[in-house]
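Only one protein chain is missing; all other protein chains are in place.
We just call them A and B in the order they show up, numbering each chain from 1.
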Amino acid sequence: MADNLNGWLWAALQTLLFIGGAPLLAGWIKRLKCHLQNRAAPSILQPYRDLAKLFAKDLVLAHDASWIFRVTPYVVFGAMLLAAAVVPLVAVPLPTAAIADVIVLVGFFALARFFQALAGMDIGTAFGGMGASREMTVASLAEPAMLMAIFTLTMTASTTNLSVAIQYILNAGLVLRPSFLFALLSLAMVAVAETGRIPIDNPATHLELTMLHEATVLEYSARHLALIDWAGMVKLMIYAVLISNIFLPWGIARHLTLPGLALGTVAVAAKLALLAVLLALWETVLAKMRLFRVPQFLGFAFVLSLLGILTHVILESAL
Amino acid sequence: MHLTDLSLFSQGILVSAALVLFTSFVMLAQARIQPLIYAFAWQGALLSITTALVALVSGHTHLYISALLTFGLKALLIPWMLYRLTRRLHIQYDVEIVAHPSLTLLAGTVLVVFCYYVALPIAQLSTLVTRNTIAVSMATVLLGMLLMISRRTAVAQVIGFMSIENGLFFAAVASTYGMPMIVELGVAFDVLVAAVLFGVFFFQIRTSIDSLDVDRLNRLSERGE
Partner (left out) sequence: MSPLILAYVAVAGALLSGVVALAADRFPAALRAGSFSILGIAGVTAVAAGGWALVTGTRTTAQLPFGLPWLNWHLRLDPLSGFFMAIVGIAVIAVSLYGPGYVREYERDRHAHQAASGESQPRNSLATLGLFTGIFVAGMLAVLLADDAFVFMIAWELMSVSSYLLVAYQHDNPANRHAAFLYLLLAEIGALVILLAFGVLAGFGGNFTFDAMRAAHLSPAWASLAFVLALFGFGMKAGMVPLHVWLPEAHPAAPSHISALMSGVMLKVAIYGLIRFVFDLLGHPQWSWGLTTLAIGTATAVLGVLYAVTQNDLKRLLAYSSVENIGIILMGLGLGMIFIGTGHPVLGAVALLAALYHSLNHAVFKTLLFLGAGAVLYRTHERDLDHLGGLIRRMPATAFFMLIGCFSIAALPPFNGFVSEWLTLQAALQVPALSSGVLRSIIPIAAALLALTTALAAATFVKVYGVAFLGQPRTRHVAHAREVGLGMRAGMGLLALLCVVLGVVPTLVIRLISPITRGLLHLSPAGATVRGWLWLTPVSPHVASYSAPLVVAAMAFTFLAGYLLLHRRARSARRSDPWDCGFGGLNARMQYTSTAFAQPIRRVFAPVWQIDEHVDKVQNSATRYTSMRHQLHVTDWSWSAVYLPIGRLVLAAARRVGRIQTGSIRIYLAYSFFTLLLLLWLIT
């Protein structure tokens, strides 16, 4: 029981690390992008300062905002908190992973998105509705690809529990799996779409008509905006951690020992930093797509994940 | 035998085979001419890597020669010739409008499942390391045909044709560790000659119908328009 309690305590600590570290990752990406684009870079701690400032400000609400609008930031943040709690970050043994498997994780994202879209429509402006409509369309195209990528993983590890799956991959050692290659690419494309990065959406846009995600949060201010922004950073981090810890799990702590955890923290930090470099490069090289090119982008992600399944069945099964 | 029991090199064969299949899909999805040629070059390169890996695992040294030949011919020479052709015809930036790109890709995946179903009895008879890749090589052939069917420009058609040849070569490697050397040399030479002839034809078609759109060749039918 003591061991069990330890595990739960660790899970809580890890979730805090997740939530606390997310702005750092966002700051790092922003800094890298500035460097790549020959702009003066803000400090890596800038997101923390922004959040602190927003939390201190007074709230302004639109006249027509109902309770849905006010509740949404908390629901969105809560959903991300839950999602962060079930993804192994530093160590594999994570009792909270049993609360929700990968599919429920996708469900949490859906819950947050649903509320965000409702909040966008709550004010009764055109931008909010536009953002909601586009966000739901993109999400509905991304979800099948995401699920197929997850399927590839689960067909190999025969589990949807993230802890168990990562444990399985670690136990198998270094195996070149063509299916994982496809799943990785597909998941990366889905992650780009779901977290609202270039080329699907521009997180830094100020033009209302080109907004997807931003259009739904246009009316938010102060602590509400802080929560939503923070939740967005956590979501980005969750995807980054999923990609790095599922496909390159090495370095993650297999037991809850102090040196193991230290090594795990360093390893995951290094992996995320590297992934951030790739993302910054990708966002610098590419331009935002037209909205109606997005289906093709996500269609290709779907075909990739489908190829993942097919290569798993064709090439990796024992005869 | 499970995947984890195979050596890393054997796993490498599977990965590069999967990538060959992937390049076929990239070609199906790619509407622009130049990236299409690059994708074709990558397919050739991956094919030669696969062949080299098969040589390494199986110990058939003549496959190294095949790999080299594939690399020189299909990853370098023919793509370079096509590239030069497109530049000389000033079509290198052309974008072809592909009707229902997503449907074509989905049809491609259906083809892969079909090939798997068809190749299953063959694979069960075989004892080679590469037996699982037979379905993939068949799929490469059929995807090349699909490319030819779904495209209208002559260059894309030629790439589809060459990709079919890639698939046939791959099938030979996967099912019997390659054809006899003399046959392979002959086929390689044929492909090269075909590429040259296609180049000549492009100019001919272009001068006679003023386009590289093969649908325009309908005009040559007896019925006329």
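To be clear about the criterion, contacts are C-beta pairs under 8 Å (C-beta built on N, C-alpha and C of every residue); 3 or more make two chains touch, one makes a residue touch a chain.
On a predicted model such as this, the values are computed, not experimentally measured, just so you know.
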Residue of A:A41, A:M155, A:V175 or A:L248 in touch with the missing chain, whole complex considered: A:M155
Contact partner of the left-out chain, one of A:L5, A:L45 or A:I103: A:I103
Touching the absent chain when the full complex is considered, from A:A22, A:L51, A:L82 or A:M233: A:L82
From A:A91, A:A117 or A:L272, residue that would touch the chain that is not displayed: A:A117
Chain B, residues in touch with the chain not shown (by the definition above): 100, 113, 116-117, 120
Missing-chain contacts mapped onto chain A: 55, 58-68, 74-75, 77-79, 81-82, 85, 98-101, 103-104, 106-108, 110-111, 113-114, 117-118, 120-130, 132-134, 136-137, 139-148, 151, 154-155, 158-161, 164, 208, 218-219, 222-223, 227, 291-292, 295, 302, 305-306, 309-310, 313-314, 317
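Everything that follows uses one rule, which is that only the chains that are shown with their structure count from here on.
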Computed distance of Cα centres, chain B from chain A, in Å: 37
Residue ranges of chain A touching chain B (in the complex, touch as defined): 172-179, 181-182, 295-296, 299-300, 303-304, 306-307, 310-311, 313-319
Chain A-facing residues of chain B, complex: 1-4, 8, 11-12, 14-15, 17-19, 21-22, 25, 29, 101-102, 105-106, 108-109, 112-113, 116, 123-124, 131-133, 135-136
